[in-house]
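The other protein chains are all here in position, but one chain of the complex has been omitted.
For chain A:
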Amino acid sequence: MNQPLPVDQGANAAIQRRSVGEPLTLDGITHSYGDGLAVDDVTLQVAGGELVALLGPSGCGKSTLLRIVAGFLNQSQGHVKIGERFVDSLPPNRREVGIVFQNYALFPHMTVADNIAYGLDARGDSRSDQRFRVEKMLKTVRMEDFGDRKPGQLSGGQQQRVALARALAVQPRILLLDEPFAALDKNLRLDMQIEIKRLQRQFALTAILVTHDQEEAMAIADRIAVMRKGRIEQLGTPVEIYDQPETLFVNDFIGSSNRFEGEVLGREADRYVIRLDNGAIWHIATSKTFSTGDAVLVTARPEQLVLVDQPYDGAFAVERTLSLPLGGTLIHDVETPKGATIKVAAPRRVGEAAPPLGPTHCALTENAAPILFPKSAG
């Protein structure tokens, strides 16, 4: 279990905080279930007021990490620090962490107002203070008229708002969001994402969002920690994660991408010259080091590829099998002679219909930045 930690005097800090959110520090968190490691030596610094998404497939340890921060689980090793205070030895009810659960977890036997007042009552606020604060929170989440309702009488989005109001009412030091949008339909989801982002900014709250939905993470996180097998695979801004995935796992998990095999022919200026197995020659910049003759994997996003009429050394022959005009984008499904399917996305001009199917060529767009991985990584 945890080593005993020096107990610091956090009481004053608790009164002074709030103008800026408090930083959250996870230091070498490890947690094992039985014989497996659910969380494996995770270190993460979340700045005050920042929203970091823990993104990964189920079983990657993101929920376990959230439960450790909340205090529902005691980590096997490592420390959790909120502000300047180690909270490892504090039970959940003394960590001052607000949580919005996937199923909202509203108390079904209490009214909306009583739900919001629950945390205020628990910390001993007077009745009049509670009422005042509940009114204010209901207004903040635009639910003024629903105070007397029971949660069962509310829609999913409304329950979500109440859950948020309940978590924020006690002015938590950290806000934890556990897959909060999973149960909402798509249109409502975007509204709620904006709403949560707005409130998180307004309250200058440091927040952790746990999700398996990359779009959700991209939409509202300041930074994303992509997790896999209990470890953080990559930490960066949504743009960095999308444009410069450091591993194949991150590359495949975020967005869609096409994968090509090839061989390093040499180096020209700051770029490696790669010959793909399909014959095309690509020049690719990377910070990684390869030697001539290395087998490599190249990944390119659909929007980094383009279909061209004329063959040249940067293009390879494909057969267009399907074209879908998805609003402002044309998605082409093309097939290489060897039978691999490749996705190509291009902006659709007004009035442009899908071109006829048949043989064509595929190449990189002008500003494309495909990613190189050593073949062994695949």
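Note that in this section a contact is a pair of C-beta atoms (placed from the backbone, for glycine too) under 8 Å apart; a residue touches a chain by one contact, two chains touch by 3 or more; residues count from 1.
The criterion applied here is as follows: contacts and distances are computed from a predicted model.
A chain of the complex is left out here; the name its UniProt entry carries, from "Fatty acid desaturase", "Multisubunit sodium/proton antiporter, MrpG subunit", "Ion-translocating oxidoreductase complex subunit C" or "ABC transporter permease", is "ABC transporter permease". Across A:Val20, A:Ala122, A:Ala182 or A:Ala285, the single residue that touches the chain missing here is A:Ala122. Contact with the omitted chain, checked across A:Gly83, A:Gly98, A:Gly147 or A:Pro302, is made by A:Gly98. Checked against the full complex, the candidates A:Arg166, A:Arg223 or A:Arg301 give a single residue touching the omitted chain, namely A:Arg166. Residue-wise, the contact with the chain that is not shown comes from A:Phe72, picked out of A:Phe72, A:Phe132 or A:Tyr312.
Touch with the hidden chain on the side of chain A covers residues 70-72, 91-99, 101-103, 105-109, 118-119, 122-123, 166-167, 170.
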